[in-house]
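Complex shown without one protein chain; remaining protein chains in place.
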């Protein structure tokens, strides 16, 4: 099975980190095909960069040939997930929806940790839109530096994560944590040594869900929300 | 006061229709400055075209000089409204949020009519995201032909609208109707002669709200969701 | 345009303060006609006084001649807003509904500050009833002395407001504050110098919304909730 | 035990009908003391008449001497229930809250039938405000003539009720019906012969709940919403 | 009237404590018939023990002869309440549903205190399932030792309860407390001396509600959720 792992931002290092996580999670026989959204922004850290990412992401993936068996959108947010589903027939899975779907049988309520305070509102909207609000205890943030500044030391990130999760456990009564983004995902293993909460790493969940959907012959419904977009007459491309 | 009326799609005829409605609604002394998203799609009739519209819309409006006193985004949906709010300081008002805000003191529950069945799910998500679900009796659709096919006869559209509204009144117990899009807005006056429900025309609401906000010195909060997007170092533009 | 500014309580000083705010907010050409509910209580600071206010308010406004072009009910609560809408055809706008409607395009979630702890539950009910709960981060209170004791020093009120807003920002993640009452409204300007949150002053919003509705020819729907009350036969007045 | 049965409207025939139902429901040893709100409207059939009822209701009951052991407010709505709770220490129970509370252990979801179409929105607000929306399948209406026209034949009312309930069973999947008002309550017994749904008669529920609260020494909390209203200084009565 | 007081767990001391509370609450003429679920677990302190309790509870009560006039299930949770309602025609009332139903007219929002931290999630599910979430400010816990260790000193329990309630008052703005379980119920009277909040003791509520339902001839609806369970053909017992 060929699984396209599409990073909605343009930072190759993020793609590589996600590919490593994807390989660790994939079944034998699954080939991970990395793809970076070169025309996108270096990070999706605002609604603005969400839209900068989503336009080229949807356009390029629509034209992709040959088609993979399934697509993982390796970003934690919107960035046009619905647009990609409209233009593709193969299963398309975003990190946020996969992680929250996998969390539901594992906990009472989860805390979702995002990469900066300014993304809390954005992430709350994602949770609401995907319908997981009844299971979300809270959205909290660590504060990573801008992506171009390079990644901070792993210990520092894990320390911040551990503190945030401990607060969510006591104050919000969360019993599971979802790492809300490709930059946090690589720290899952280290965080597991620091908290009794279950730590959900979203790339693994998205790979597993995409594989499962492809294997089961399931894809998103074309009978409603994700129907192919109407085209203007005379072959004019949108 | 200079009010930029920004049509998120590329169809000049829609811009012109909205400008006419805006002029009818504007206070004396308000200048309506039309702007068409030339790089956008001819219509926003899918999530895909929403993202095709939102990218150039946000980029171009960010760079606009001189700045208007307020901006009306003359589309009924998302298409990057939040992105535009992030990059601008002047008030930015979308049709959907203005129409629903003005409807709240006027009714028990409103029906929102959109331009095609496939946009019902999309529009339900917009209602949910903006937080107006408790006041929304239902989202219903008439079925307009694709925008490139030209507009159908006004009588035909009004007939469809009147039927849809009558059904929403009886079945969903709506007591007010919001016309969900720039293509339906021009039919408000004719529809008022066909239904006892209050008919809310969204361009007028958005113009009135934008004027009011500018006059009162209010704009969107920069202390949270709509803070300016972080920029990568070295002046790299997203 | 003649705009009736109706204070639901009997305290002329409150009427005067609201008229000053209304003048500052009104468009040129709008005449503010003050009206005080002489038969009402000195303040609406309980459900009891809400009902003491609402009865005479609705009765007197029903009989008012000549009719104004629109009515602003200058109290932050219920006090029979729906009753007034039933008996009048011109637009009727309460402070709470106007302030929350204007807040929706400006923020992620607002904090609403009321004038005493005992009014928090009452105000939560108002928010719920008007359907704005999804956008309300919290209702908080400063503690003003009873209205008959005279107003405290402005600095003291602003100090309390600033502290309350700071707590709501950190704890409830609010990014906008609504001043929940006619006694707090005059402190908006001073509070703006103390907080990065957008401060919404409700009298200005209600005046702007009432003007806009009147100018656009919109009023509340008579096809449902706000239909004229049924009268007993033989002209018996309720 | 002395139970005051307070009819919020001025129609003695309604008081008498409620007293009959109350007697049928009361425990041995409970004395039903009827009270009619002479200064109120003949019926509460609008928000306007709700406020006309609530003002004198709260004022007169506040001054009532000697105090009964508990009060049943024999109307199905708001009409100042919260105001009465603020000014009294003995248990105060409205028909709507008692009927819905008793319905909760008896069904999956109830249909609430009110006396006219125009009261559906009003009643939906009551359900929402009291927090029973998750258990309410729908609010529906029969159409009774105005109260001054006299009561229609019982068979006719029961016929309308049976049809309404049958529709709610099939369409809304309700498995219990609450008769939403003092004019419908007397038809409970006849309706039981026409439907497999459980029929809840609200006067009986309110009497039973008021008796139980008084016997158990429970009354509404004075630590929050229903604290005594603040009084202006110098003995000025609100 | 014969009221069966059925303790879903096997601990006779709990049955006795509940019987004492039931006697204190019952009307003259009500006979309390104690019943202990001998085949159940010593306490319902997990979902596991909930199921261990519910199976024999439903089976034994189904076969009970002669039938009582009503049944109180003297545990605070699920433990098959719905199953018992399916197999019985007489009113069946659980502690949780009775306590929350009685709390609704008495407060703005209640805090529910359970017997151990691990039961908070379980209890939140009970609140959600019964539809009382809009009125529940929070679920909190004291930490009682396992039931087999014997009951701690009353002062100690009351101390813990008072602290928990004080926190709920300040932080969650609760104005009423429900004691969530048969082990906490006996401390209601002592707790009342320690808090201004109304204290709801659930056994008394359930007894009062069961008596009232039986007296009014009301029982759970057999037209939906609680219809008798289908039986396999040939008399095979499930």
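So that you can tell them apart, the chains are marked A, B, C, D and E in the order they are listed, and the count of residues begins at 1 in each.
We take it that contacts are C-beta pairs under 8 Å (C-beta built on N, C-alpha and C of every residue); 3 or more make two chains touch, one makes a residue touch a chain.
Just so you know, these numbers come straight off a predicted model, no measurement behind them.
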Selected from A:57, A:74, A:93 or A:142 as touching the chain missing from the view: A:93
Candidates A:65, A:153 or A:216 - the one touching the absent chain: A:216
Residue among E:1, E:33 or E:47 that touches the chain left out of view: E:47
Option from A:23, A:60 or A:108 whose C-beta touches the chain left out: A:108
Contacts of chain A with the absent chain, listed as residue ranges: 25, 27, 91-94, 97-98, 100-102, 104-108, 130-135, 169, 173-176, 196-198, 200-201, 204-205, 208-209, 211-213, 215-216, 218-226
For chain E, residues in touch with the removed chain: 41-43, 45-52, 54-56, 58-59, 80, 82-83, 85-87, 116, 118, 121-122, 125, 128-129, 146-149, 224-225, 227, 229-234, 236, 238
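Please note the rule applied: only the chains that are shown with their structure count from here on.
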Chain whose average C-alpha position is farthest from chain E's own: B
Fraction-based call for chain C against chain B, same above half, different below: same
Approximate Å spacing (C-alpha centroids) for the pair chain A, chain B: 29
Chain centre separation (chain C, chain E; CA means) in Å: 43
Sites on chain D at which at least two other chains make contact: 121, 224-225
